[in-house]
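Removed: one protein chain of the complex. Kept in place: all other protein chains.
In order of appearance the chains are A and B, and numbering begins at 1 in each one.
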Amino acid sequence: MSTRTDRFAPGDRVRTRSLDPDGHTRLPRYARGAVGVVVEPAGVHPLADDRARGRTGNPQTVYHVRFPAAELFGAGDHSVTVELWEDYLTPVEEDP
Amino acid sequence: MSGNHSSSVISARVRHVEALLEQRGLLEGGEIDRRIDEFAAGGTPANGARVVARAWIDPGFAERLLTDANAALPELGLSMSGGLQEQRLKVVANSAEEHNVVVCTLCSCYPIALLGPSPGWYKSEAYRSRVVRDPRGVLAEFGVELPAATRISVWDASAESRYMVLPRRPEGTGSLSEEELAGLVTRKGLIGTALV
Partner (left out) sequence: MSRINDVGGMAGFPPIAEEPDEPRFHADWEAHVFALNSALIRRGIYNLDEFRDAQERLPVQEYLAASYYERWFAAITTLLREKGIATAEELAGTDEHAH
């Protein structure tokens, strides 16, 4: 019985957290502080960062987020899709 | 890799820890052997090959597979529930325009319940570090040369989903049976480091 509150929808632009946490996380270093596009929600799970610290963690939505390689590495014509917890993401406002 | 001597040392250490945990009631006698047998009887790349062959001959199944793989797998008597808990499987289809390749950069996540253990190279830092940054170069090392116009999509299994690639059906296979088609599919094809 999760209180699912999908904060993001497919097509939304999101920015990943840039800070470097003290301890376990599932936001890869190469994908920090980057802007990508939500592909789809992919289930509801407790945040791994919490579980690794022995805490239960509130369930939250996990998303597939697609990044152009150039956004991550400054070069490359491929894309990388990373699965990320909602806590890792903030909305990117569209230009007016 | 460890030599025989260090292998026998760690082997003895593992047995010692098992015995200690049995003494403390945290393992049942024979539990480890039973779990090893269960695991050996579980996932295998042949399961993935069966899924791919069915998707090639049955467009309806392919659509259901790409929409919700966990719901489609039972049609072949398969599931993603053999491990610690049922995991979501996301199947991504190759096409003339797009080629998919799967990695876990943070550890070694892989659809073990369906496909069995991943190959050693999949777990290696060499693969995990480079395929997100230079997939075309990595694929070339595996002998996969794609047209420049083919987009490459890398999937990093960083959370709870596990991924499997649905390769393109090779040309000239129209007369093959479902079983023969399954025989064409390799474990590397299911990861995306081979075309089939």
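Methods note: a contact is a pair of C-beta atoms (placed from the backbone, for glycine too) under 8 Å apart; a residue touches a chain by one contact, two chains touch by 3 or more.
Because the structure is predicted, anything quoted here is derived from the model rather than measured.
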Shown chains contacted by the missing chain are A, B
Considering the complete complex, of B:Y110, B:Y127 or B:Y163, the missing chain is touched by B:Y127
On chain B, the omitted chain is touched by residues 1-2, 7, 10-11, 13-18, 20-21, 24, 26-27, 31-33, 35-36, 39-40, 84, 103, 105-108, 116-117, 119-121, 123-130, 132-133, 138, 141-142, 156
For chain A, residues touching the missing partner are 20-24, 28-31, 48, 51-54, 72-73
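Throughout what follows, only the chains that are shown with their structure count from here on.
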In whole angstrom, the CA-centroid distance of chain A from chain B equals 23
Chain A residues touching chain B in their complex are 26-28, 30-31, 42-43, 45, 48, 62, 64, 66, 69, 72-73, 76-85
Contacts from chain B onto chain A in the complex sit at residues 88, 90, 105-106, 132-136, 151-161
